[in-house]
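One chain of protein is taken out of this complex; the other chains stay put.
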Amino acid sequence: MLLELKEGTNYLDKQILIDRLENMGFRVVESDANILAVIGGVDSLVVTEAFSELPNVARVLPLTSNFKLASRQTKPSNTIIKVKDVAIGGEELFIIAGPCSIESREQLEACALVAKANGAQALRGGAYKPRTSPYEFQGLGVSGLELIAEVASKHGLLAVSEVMDASQIEIAAKYLDIIQIGARNMQNYALLTELGKIKTPVLLKRGFAATYHELLMAAEYIMLAGNPNVILCERGIRSIETYTRNTLDLNAIPALQELTHLPVIADPSHGTGVRSLVLPMARAAVAAGAHGILVEMHPDPDKSISDAKQTISFATFADLAKQVKNIKNALLL
Amino acid sequence: MLLELKEGTNYLDKQILIDRLENMGFRVVESDANILAVIGGVDSLVVTEAFSELPNVARVLPLTSNFKLASRQTKPSNTIIKVKDVAIGGEELFIIAGPCSIESREQLEACALVAKANGAQALRGGAYKPRTSPYEFQGLGVSGLELIAEVASKHGLLAVSEVMDASQIEIAAKYLDIIQIGARNMQNYALLTELGKIKTPVLLKRGFAATYHELLMAAEYIMLAGNPNVILCERGIRSIETYTRNTLDLNAIPALQELTHLPVIADPSHGTGVRSLVLPMARAAVAAGAHGILVEMHPDPDKSISDAKQTISFATFADLAKQVKNIKNALLL
Amino acid sequence: MLLELKEGTNYLDKQILIDRLENMGFRVVESDANILAVIGGVDSLVVTEAFSELPNVARVLPLTSNFKLASRQTKPSNTIIKVKDVAIGGEELFIIAGPCSIESREQLEACALVAKANGAQALRGGAYKPRTSPYEFQGLGVSGLELIAEVASKHGLLAVSEVMDASQIEIAAKYLDIIQIGARNMQNYALLTELGKIKTPVLLKRGFAATYHELLMAAEYIMLAGNPNVILCERGIRSIETYTRNTLDLNAIPALQELTHLPVIADPSHGTGVRSLVLPMARAAVAAGAHGILVEMHPDPDKSISDAKQTISFATFADLAKQVKNIKNALLL
Partner (left out) sequence: MLLELKEGTNYLDKQILIDRLENMGFRVVESDANILAVIGGVDSLVVTEAFSELPNVARVLPLTSNFKLASRQTKPSNTIIKVKDVAIGGEELFIIAGPCSIESREQLEACALVAKANGAQALRGGAYKPRTSPYEFQGLGVSGLELIAEVASKHGLLAVSEVMDASQIEIAAKYLDIIQIGARNMQNYALLTELGKIKTPVLLKRGFAATYHELLMAAEYIMLAGNPNVILCERGIRSIETYTRNTLDLNAIPALQELTHLPVIADPSHGTGVRSLVLPMARAAVAAGAHGILVEMHPDPDKSISDAKQTISFATFADLAKQVKNIKNALLL
């Protein structure tokens, strides 16, 4: 439920109220305005009206969404996640670029150089790769994490990579600025709960057949466990179309932004699975209002060890970066 | 198959060759360059190599797509469909706006005024409505067609409306500038074949579970029957998401443009089914490269007799028209 | 709404009441028990309570489903459609078998012989073929209808074939015992309405992305237009699976039987698109409670002019017919 405080309630009185609620066993989140969100699965067990008798409470409002901490109802203003000097979720477009898999220092250096030169703020690269087949390249593991941390830092970029299991979180948090959770693990609740115990921002990708609601509930798992820094990422869903690998669902961008205050970005590389579609769909994502985009590029796309079909060249990335900025500027006219 | 003519083949020799092929029973389409496309289901029955012995033929190339007339292989340059003074498929953005159903002269007049004032070129409105339930409003029929023809003409707009059966084509062709075929009839082959017998441009909507290939084969039915003026329209597919009515698949825009020379537009109204998503998704469609958009608006959206949930107000339409033009301009930078 | 009549209301009083309601502009359907269903889109316009004051009306009950004539609420007992000496929808399993396309008298004769010998009651074969490509075989047309009528009659089988357009109904009704509407035309409302004007039973196939509700609304179009003889057919939906052509949704069998009194059959040939799966899925359909099955067979399946991949041999059909009867018998234990 949401508690609207009386006008003029001062900082101290607010803290006293929060303490009291927490002593009663509730989790309390301060919302933008003079509103406290009281969380904890208690909605069906307590008489919400009784809360109106607490000091300084003007009104008790129901919290109607199942996701509470992630809901825009709880926090009307956009959440801006600050990582080093980068602000994610605000006016500046957040661009993550890099190879699908980390293959070598040379490959990663080349990508970092191009990423930085074209205005990207983050370098991505897979160290642990979720592969459909156990016979395919599974990633460089920890040495990949070390490499991306070093190369990203050298070029003034944030390091972004995926973890697939709770056992990888500790080491990943040491090396990465943002930890990615892939589509296949979106409902790996044990992993989500562990991510809630650190503060490193989590880039949470939508499962390829997950609804918006389920994506938000997955974010809620992380937030409820203690980590408020969740970035949502639309990366395409399975549909009846076979020309593309996935169907990038851009409806998700404005729809999620209605439902949540968290940053929402798009991945047109996985979202299409087709190299020639990455650039136009990156533009479309930004036009739909995405706070950022994530794209896969490679010095020699055809030789990419994974996802070659959807990986773009450096030249295409330079075009893409320029065009998405033009679109972003057009939104301000 | 495609016949590449020898350099310097003159107009007369080309005509002689075309006549000869047609006398052999083939359908011949002149492609942009010095290329003739030979069509007719004959590919598996004739020895294509033998055609290289015809006069002025330099090379015989296979026509690899199943859709032939609609294929960009057959005709590399974009088809621009001219209707009165409007060119569809070229540089200018084509905007169709109007109510879901034609309800009254007043309603339609109000829409036409707003459409024109904001730069739309066409007025839409349903006279025959495909309704899931036989108990729902089925449209005004012929009187609706008369009304939209009159109002559109008065305001210098093209008239666009849907037909659902071959028996409605003759009267529709009399009143309309563009005939729409709805998603449910995309594979109504009897209807498609009849539309091939007129020259009125056809706005062909993608079925809600049809692949790009099937949409192009449906266009092929119309083209093979004699009508080359087909405009394709992405209008959302069914997916596992339930927050939106449909999932507007913007991958379709650049993907179809790779496959075909026909104009490709998007319908963010049906494609989302949610009023608040129409504007951002219209922007996204244009950013993806759509040649135009189709949107439903109403003087009083909540009172719209059909599809009220996805119908936008005049004020929103004015914003939308301005914003999509800003996006279109950004594509030219 | 449903009117429950007072106990002991006699035939004459009931007729008087029906006449009175019809004179008021309503459509009235007699339900099994002492119940009249009052249909006609009037539910939102009339005060239903007022009907309780009519003579012999004991109670007024709401009709909660959107499909009214097709609803089991309106008619609790199963509808059994009698065609010649065959009863469809009752205890006896209804088996339709034959080639995808009618190719020749020899082919059809061979199929009829095998169908009859193995206990099938109906012979199917396509005369008008809905093909994705205009370059593919489109069927023999009227001469195909003549052929199937003659061959079916000779072997004591019902003739079943598809129509694709209202213009084909008159001739089809002359030759066929059951008219099939294919998945692509399930929401061709003009066609459905025309089928309502005849009495020939209609085999209505579920669209490949249609919900149960939409299938029942399509049946409602036919029934409301005057033809109560509708047989529903589950034939597979599109899903993310690509190993099969379609995903036969057997949930549909018991689910539809909850919702409607109409007969429900299954087509494991289109529902799988894979020859080896037809037999086990035919068994499964019957075990799920289907009133019948429709299967495609051919004297030489690999040479079938259409749908060869899903067409079974005569030997497999003989096995299938035996096995589905064993399953049907097991349901009675």
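General observations
By letter and in written order, the chains are A, B and C; residue numbering begins at 1 in each of them.
The rule is simple: a contact is a pair of C-beta atoms (placed from the backbone, for glycine too) under 8 Å apart; a residue touches a chain by one contact, two chains touch by 3 or more.
Here the structure is a predicted model, which means the values were calculated and not measured.
Partners of the chain left out, restricted to shown chains and counted across the full complex, are A, B, C. Of the candidate positions C:114, C:127, C:277 or C:295, contact with the hidden chain is made by C:277. If you put the hidden chain back, the residue from A:175, A:208, A:243 or A:314 that touches it is A:208.
With the whole complex as reference, residues 209, 238-240, 242 of chain B touch the missing chain.
In the full complex, chain A touches the omitted chain through residues 40-41, 66-68, 130-136, 164-168, 184-185, 187-191, 193, 207-209, 213-214, 217, 220-221, 224-225, 238. Taking the complete complex into account, residues 209-213, 237, 239-244, 247-255, 258, 271-272, 274, 276-277, 280-281, 283-289, 323, 326-327, 329-331, 333 of chain C touch the chain not shown.
In the analysis below, only the chains that are shown with their structure count from here on.
Comparing per-chain C-alpha centres with the mean over every protein C-alpha atom, the closest match is chain B.
Mean C-alpha position of chain B lies 34 Å from that of chain C.
The residues of chain A that reach two or more other chains are 209, 239-240, 242, listed in rising order.
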